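Written below as structure tokens is the structure these notes are about.
With one protein chain held back, the other chains of the complex are shown just where they sit.
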Amino acid sequence: MATVRLVDESEATGAVAAIFADIKATKKLDSVPNFWRVLATNPTQLELVWTRLKSIMHPEAEGRTGRLDPLTREIIALAVSATNGCAYCINSHTAAVRKLGLDVEALGEVMAVVALFNGTNAIANGYQIEPDVFPPLD
Amino acid sequence: MATVRLVDESEATGAVAAIFADIKATKKLDSVPNFWRVLATNPTQLELVWTRLKSIMHPEAEGRTGRLDPLTREIIALAVSATNGCAYCINSHTAAVRKLGLDVEALGEVMAVVALFNGTNAIANGYQIEPDVFPPLD
Amino acid sequence: MATVRLVDESEATGAVAAIFADIKATKKLDSVPNFWRVLATNPTQLELVWTRLKSIMHPEAEGRTGRLDPLTREIIALAVSATNGCAYCINSHTAAVRKLGLDVEALGEVMAVVALFNGTNAIANGYQIEPDVFPPLD
Amino acid sequence: MATVRLVDESEATGAVAAIFADIKATKKLDSVPNFWRVLATNPTQLELVWTRLKSIMHPEAEGRTGRLDPLTREIIALAVSATNGCAYCINSHTAAVRKLGLDVEALGEVMAVVALFNGTNAIANGYQIEPDVFPPLD
Amino acid sequence: MATVRLVDESEATGAVAAIFADIKATKKLDSVPNFWRVLATNPTQLELVWTRLKSIMHPEAEGRTGRLDPLTREIIALAVSATNGCAYCINSHTAAVRKLGLDVEALGEVMAVVALFNGTNAIANGYQIEPDVFPPLD
Partner (left out) sequence: MATVRLVDESEATGAVAAIFADIKATKKLDSVPNFWRVLATNPTQLELVWTRLKSIMHPEAEGRTGRLDPLTREIIALAVSATNGCAYCINSHTAAVRKLGLDVEALGEVMAVVALFNGTNAIANGYQIEPDVFPPLD
């Protein structure tokens, strides 16, 4: 159970109601996910997080074209969330990649890559291996 | 400086020399990266890690077709490594995505998505937000 | 469900009973939190953790004055727990900051700062940005 | 060494130059920290991160009053960065808390609290201790 | 609830059925743990993970002798899982160390060491302490 009371859509007014509406329209959802209902307990933060997430994850909604496609962005989100062990986020981004067409077998590949590098990260750190020499990316 | 002495290519023999050759051929490299030279201090582990990494990251080399393309796989590797703060791995996978055509602006998008979800993971965990309801992926 | 059986207050004797009493008195609680009931399965560890936590978090109880006030200490505890995603700890320290007067809006600011820097940590690590030059703190 | 080339102040133009100037003015700095010079390789991301950081960490610069004071905000930043082991961020936020008056002894208390709860987080997770019962914060 | 449907033992055929049988025989279990039933949604990954885990954790089953004894290996697994806060893994490896004879008091020592170094790691990182000088291990 969340440590704060979730704001219900029916009680949202003003800026919060407008953001709730924008979230549902942009993400094509019927209801506002719990994440945003919790953030609404501090409207300033709700707006900051939504504005940034919308800009990064839905550039199309702002008339910009992202360099990464929507599925790649959601796969990164899932990889980060699995690495951090965030239950809410894993459920949410698994649903998102599924909606974007990733099936259970391809999800298995995502998890295989995530697991592989969580493992090799521990090896490289655990032996304090020095980076090979590469020039910085210009 | 690594906590163990790196195995030099010139001193590798037998199974280790064969794996070193396979690494260079599969990854089209002129020299063996430090990671593998450290793992070679325990040849059994060298083989286990290389076999698995080759299978997951280079399925084409084994005549299989992966469901994810090579750039997506390297982007996941970089996202995991940035989340874990693994210096060696970040350098290595940044070089890999660059080789596969990702420029500095697109790298900025990858980092933006990685940062965004490391942030929202902390929020979702920090409030103990319960997952929205989704059916399991069949 | 915890992986070990919790020690009940009614079955505690000797040193464990004394520590349980000290925990309730120092923290002004009516019952012993689960954390301490689990640690009581190894009385040596119970004493080590409680002694240290009391000294750091309740210096006033030992006649010392801490340099940080109690609310700041609990906010740090919550920030660390949110970053690590520790469910028990997040619940416990959210209750503590609430008791010390932090309302839901101010909690939103704490979470905003926690999320912001979990994000920027990933960016700074993800690009391997070198520290700016600062002299060490004397 | 960073994986991308840092943007020099002298080569910044347009929106990037304006943000560089705002960073120096808001943070009262003589030069632009490396973090922002790296982010400038993708101007959209530079703007998104700076806008959000300014709003959360410098609400006074926007005519708003934060609920947390500047030192508490920087202490949270340092606690998160120490937990994640982000070298750049630790250096940067240690310099910030020092500027705001935290001396080396008080820094010792911050680190003691950070260490204590990184330890107890592992215990609470390691035994899978169930949360004590608390009502959500209204 | 897992984000994918678990493969039931009764529906497993071919390579998956063979691996399920090998898992039960090698680990002396009556049923296949959930972890492997989830991995079976991608048979290639099931095989890769099982092959590697068997080689590292059950070398005896392959006629090799490991340098670490089985209890030490499971203690490492538990220490890593507690540090990462992985609920499934903590439950599983606690059951494993128990089966291998570790009682609740000794488990308390494992957790004490895990907690201690999660704490000191944060201190060493938090102050950016430079390593003492040691020669690499030959």
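Miscellaneous remarks
In order of appearance the chains are A, B, C, D and E, and numbering begins at 1 in each one.
The definition used in the following text is that a contact is a pair of C-beta atoms (placed from the backbone, for glycine too) under 8 Å apart; a residue touches a chain by one contact, two chains touch by 3 or more.
Quick caveat, the model's predicted, so the values are computed rather than measured.
One chain is not depicted; across the entire complex it touches A, B, C, D, E.
Against the chain not displayed here, chain D makes contact via residues 85, 90-91, 94, 104-105, 107-109, 111-112, 115, 122. Considering the complete assembly, chain C touches the hidden chain via residues 1-5, 44, 48, 52, 55-56, 64, 134, 136-138. Chain E meets the missing chain through residues 1-4, 33-35, 38-39, 49, 52-53, 56-57, 66-68, 72-73, 75-77, 79-81, 83-84, 86-89, 91-95, 98, 103-107, 109-110, 112-114, 116-121, 123-125, 127-132, 134, 137-138.
Definition applied: only the chains that are shown with their structure count from here on.
Following the contact convention of this document, A, C, E is the list of chains adjacent to both chain B and chain D.
For chain A, the set of residues that touch two or more other chains comprises 1-5, 39, 44, 48-49, 52, 56, 80, 84-86, 91, 94, 104-105, 107, 109, 112, 134, 137-138.
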